[in-house]
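Of the protein chains in this complex, one is absent; all others appear in place.
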Amino acid sequence: MHLPGHILHGGDYNPEQWDDAAIDSDLEALAAAGINTLTLNVFGWAGLQPGPDRFEWDRLDSLMDRVHTRGFGVILATPTAALPPWLAAAEPTTMRVDFEGRRHGYGQRHHFCPTSSVFRAYSGSIAEALAQRYHLHPALLAWHIGNEYGGACYCDHCTVGFRRWLLQAHGGLDELNRDWCTQIWSHRFTDIDQIPAPSALTEHWGGPYRSGFPIITLEYKRYMTEQFAACMEAEIHQVRRFDVEHPVTTNLMGAYEHLDYFRFARELDVVAWDNYPRTDRAWPEMAFNHSLMRAVGRGKPLWLMEQAPVATTCRDVNPTRPPGVLRRWSLQALAQGSDTVLHFQMRTAPAGSEMWFGGVLDHRGRTDTRTYREVAALGRELTRLDDLVGSRVRARAAVLMDWDSWWYGRVVDGFSDHWDLVSQAQGWHEALARYLGGVDITDGRDDLSRYEIIIAPSLYLAHDDVIDALRRYVAAGGTLVAGPMSFATAATGRVLIDERVDALLGCQIEERDAREPDDGVELVLPDATTDTAHHLFEILRPTGGRVIGTWESGWFAGGAAIIRNEFGEGTVVRLGALLSEAGRRRLVASLIEPSPGHPLAEELEHTSRSGTRGTFDIVLNHGQVPLDWTPAGDATDMLTGSRVYAGAPVTIPAGGACVLRRA
Amino acid sequence: MHLPGHILHGGDYNPEQWDDAAIDSDLEALAAAGINTLTLNVFGWAGLQPGPDRFEWDRLDSLMDRVHTRGFGVILATPTAALPPWLAAAEPTTMRVDFEGRRHGYGQRHHFCPTSSVFRAYSGSIAEALAQRYHLHPALLAWHIGNEYGGACYCDHCTVGFRRWLLQAHGGLDELNRDWCTQIWSHRFTDIDQIPAPSALTEHWGGPYRSGFPIITLEYKRYMTEQFAACMEAEIHQVRRFDVEHPVTTNLMGAYEHLDYFRFARELDVVAWDNYPRTDRAWPEMAFNHSLMRAVGRGKPLWLMEQAPVATTCRDVNPTRPPGVLRRWSLQALAQGSDTVLHFQMRTAPAGSEMWFGGVLDHRGRTDTRTYREVAALGRELTRLDDLVGSRVRARAAVLMDWDSWWYGRVVDGFSDHWDLVSQAQGWHEALARYLGGVDITDGRDDLSRYEIIIAPSLYLAHDDVIDALRRYVAAGGTLVAGPMSFATAATGRVLIDERVDALLGCQIEERDAREPDDGVELVLPDATTDTAHHLFEILRPTGGRVIGTWESGWFAGGAAIIRNEFGEGTVVRLGALLSEAGRRRLVASLIEPSPGHPLAEELEHTSRSGTRGTFDIVLNHGQVPLDWTPAGDATDMLTGSRVYAGAPVTIPAGGACVLRRA
Partner (left out) sequence: MHLPGHILHGGDYNPEQWDDAAIDSDLEALAAAGINTLTLNVFGWAGLQPGPDRFEWDRLDSLMDRVHTRGFGVILATPTAALPPWLAAAEPTTMRVDFEGRRHGYGQRHHFCPTSSVFRAYSGSIAEALAQRYHLHPALLAWHIGNEYGGACYCDHCTVGFRRWLLQAHGGLDELNRDWCTQIWSHRFTDIDQIPAPSALTEHWGGPYRSGFPIITLEYKRYMTEQFAACMEAEIHQVRRFDVEHPVTTNLMGAYEHLDYFRFARELDVVAWDNYPRTDRAWPEMAFNHSLMRAVGRGKPLWLMEQAPVATTCRDVNPTRPPGVLRRWSLQALAQGSDTVLHFQMRTAPAGSEMWFGGVLDHRGRTDTRTYREVAALGRELTRLDDLVGSRVRARAAVLMDWDSWWYGRVVDGFSDHWDLVSQAQGWHEALARYLGGVDITDGRDDLSRYEIIIAPSLYLAHDDVIDALRRYVAAGGTLVAGPMSFATAATGRVLIDERVDALLGCQIEERDAREPDDGVELVLPDATTDTAHHLFEILRPTGGRVIGTWESGWFAGGAAIIRNEFGEGTVVRLGALLSEAGRRRLVASLIEPSPGHPLAEELEHTSRSGTRGTFDIVLNHGQVPLDWTPAGDATDMLTGSRVYAGAPVTIPAGGACVLRRA
């Protein structure tokens, strides 16, 4: 397979929205800004195929040639994320039925039923036609399947498929009744056709997180992931019939709840994602999401497929990126393993719901704007960083998270709804990164032996193989931290009582308590400092482990909050509290030696990448004041050519970055 | 009828969730904890009847024998609160249509349409089969019909039944048009089939409390109560064909909005309820709900059917009961008239949506837990309190409330939505209890002559017979306090202008005003202190009565806020303000002499029960510090054997209680 050796810089371009003159001046302006890659055809279906048996290739043919002539590479999309109106009108079952049981009509995008055989036939066919026509085109860099897969469908066809899938997964109806414990609430099924899709009209009350039978909800989420994967993979297989040279990818969305990307991404050649952070202090969230995307790729290349050069539109408030942010966030993508810097989009759309979603070029196509100048400056810098391509982020630690735990922890009632796995995982990722640099994420199905420490913020649902892997990891000398509700249930969704786990942890749960969000409880950490925990409080019962943290307030004061167990050559810390940010840092500090140059000053981010073209340290200052960082060895800043020296602090300007090639 | 002579201690047990070995050790552990009663089969339908014409009795047969052998009594449930999947699949009309007009598929529980003839046939048939089979079983203590009846259905069948029910209730369509004043908004019905069920698709906008024609909504609520009652009563009649010895009950839910329990409970032998308090400071809410449940029973025995020994699961935050709370709340149930202490449940479920709803035994079945120890200690104490069984709470005062007023006050637009009858009633119940001890609740259809004072916080909808009863009560010397919006409408839902009421109150409404929740208005109370009222303000016009409270701020300063009227031998206080907690207490103090030992210190609760086996004073300290209480006569603490003496203060420890048998 051919992977580009340079940093892809560019992003989505929708020339169908512009006339020829505009396209010409756009391409000239983009080339001048160091843009080398265009993503085309993401929403081109209605244009390419104006009717069931009719294709119009002229415009795309000429466009491919035109951008090639200008020197751009193309990430070519199968346009299957938005059906043409004629298809929805002729085949209403291609449209989804929502959680409320309502069949939708045509509108928006991302609207197809993932089990619709009509959709699969048409989407496969347009993918095939594109692959056949363009797989040898010299501009082609990669294939982009669909767009931002997600959501769910609850139609009869999906429901029937769910039942079939369940039978296969469980081996039969008796097994399913047993696994699901259907004697509860009189749910024993005597025919597979009695099983409902878990919607607002069946198992749910009070929305998607209140299920009368949470295991059905969990299984439907697993099933939906498989169906969307099958849609995508059907297109991938069409592409690969003609083309095994160019990598195939799609754009994931970071910590996106509704698809289990560990399962979903299995057939991709490259993991790519769209980075639209939700929080004010975005960089730790983005670092986490980059790491998660690396994780679901299990070692495959990582591409940043979309980011907003100006502002998004879909939130209540959509701030514009201030000066310098686009550069820093782009360099962060590289720091976290991306081989691309791709923006959405090249020119702001002239209409539609995203007409204020700012592009590299604005509505007027001006090149004398701040954004254009920043992109052009970035383009120049990126050319100095091509040696990063192909290298991988190095990590001493991993955070363990998986979608089953995320889903089940949200959908099973009890204790407190005011916390969730992802925010915990992000908090631990940040604490580790400050102490160690690059941090991985794992679902426990990777080679764990490379990590000195693994933190499972809340492994709510523990699969047998993951339990075994963690036991092996610890037995061989690893350190595992397992947070609240870890090992709560088995893969069947039933409460987990398991001697293997008891032995690993050296403790059981004595009791759990919960409190309103503002009502904290104090505990003493292993370093004898006090922290305040929130939401959920586990009182632990040592059964071999040693109490290293104790509740200090609440009716359970004196109870065990943290237990340390030696297991084989390694150590398990069972943590019964949702710690504060400071508490997480202190616990990390008590468990592992920092990496050189760490712990980092506030708002500094550092990772190392290494590969055949070198070993690199990228240091980013996300703060408002200059901060120092001390390299462990001599190196050269690839952006400026300056030399830095082991032990001599380097000052990173506010908002600045350096990319060091180790000597 | 045979009623147990000892306190039933135990609760729900779901042995279908456990294997035989677990059941054996569970029963042993439960017996050792003083558990004597198990509620069985609440969700057993799918297990008992795996198909339309097939019953499997083996498991329940052997279980009944097994628990009997171990010495447990059984409250045996008809399992009709959750249909088997095969029934829902074969007969979709057994499932409800919701307020949004959507027919639901199988899922959750409490999902049956109450007018479905199919459901009624099947539920009657399983009730019949159970009664026939087990009515002579020596373990049997009582019948438990269904579970937590409630909700509503809006299907066509219910709608048709509604029309038939209306015709019967009103005597004809002309009468209905007149009663409902259908000339408003062009609603004159010329055929009964034109009348809609009042759903989101017909009369409602902005949810269930915004009705375009509130009387239709009110009548539908009355109708639904009757339909659920009919479902339950059909099962009761099946049971009684075989068994008139054992009492029949179901589990009510305290101040549950959607069923008028005064109507619903008429056929029960015992009123039982599930106590899951919603507030932080739960004891006054629970005292109120216990009293309300006594009230709907109109003198029948009261059983506490469910309470959480550990934590619930259905709320956003589900705190665990701290040490001692289970005991105190259990003793409060006895103080408020219960003859049982039953928990949900005996062992925590291994799966399902309530898998974290804590049981007496936890998932592991451990007996070395705090909860188990507390239950066992409670079990030992309860054996000393059996003489309480059969006695009744004695009350000098009553709070008047009924569902029609609750419903109509919420569904008719106007003034302020930020208060409701139940919170007012609870506030008055607490004020009276602090001053008098036990306080009853009445809908006005009991023997009122036993009360020295009756407070109607807001008798919004006044039935003719209640008006007459209140007139008789006051004329005979009683004191009646009638709060804001009292006597607002007649039973037809029309504004009430009635000379009988005018004469009783000695005043009319001059004007009403309303303000935002934070915006209070001052008034002077009869004791010349000032209070701040909120939400709704009535300016009264004396027409014979005397002004004893005056508005002090607002544009209506100087207007009458409270009017006292002498009527016959008695007194009516018409109160135009929603008082503060302190204001309620001061008004009560100005109207009645306290009982001996009252007013109670903060967080003390006291009631007296008396019956053939003695007269008892139960005193509970719900607070964090020891509090004194002074008995009026000599007595013996049944828990400790200590003697107490008239006039000599007894110190109740923080969180403690004493149960005194009067000498």
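Labels for the chains are A and B, by order of writing; each one numbers its residues from 1.
Note that in this section a contact is a pair of C-beta atoms (placed from the backbone, for glycine too) under 8 Å apart; a residue touches a chain by one contact, two chains touch by 3 or more.
Small disclaimer: the values here were computed from a predicted structure and weren't measured.
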Touching the absent chain when the full complex is considered, from A:L3, A:A31, A:V118 or A:A311: A:A311
Candidate in contact with the missing chain, chosen from B:A32, B:L201 or B:V625: B:L201
Candidate in contact with the missing chain, chosen from B:A32, B:A121, B:I184 or B:A582: B:I184
Residues in subunit B touching the chain absent from view: 100-101, 180-191, 193-196, 198-199, 201-205, 211-215, 412-418, 489, 492-495, 497, 508, 510-517, 535, 555
Positions on subunit A where the hidden chain makes contact: 14, 16-17, 43-47, 50-51, 79, 82-86, 88-89, 102-109, 310-311, 313-314, 316-320, 322-323, 348-357, 363-364, 369-371
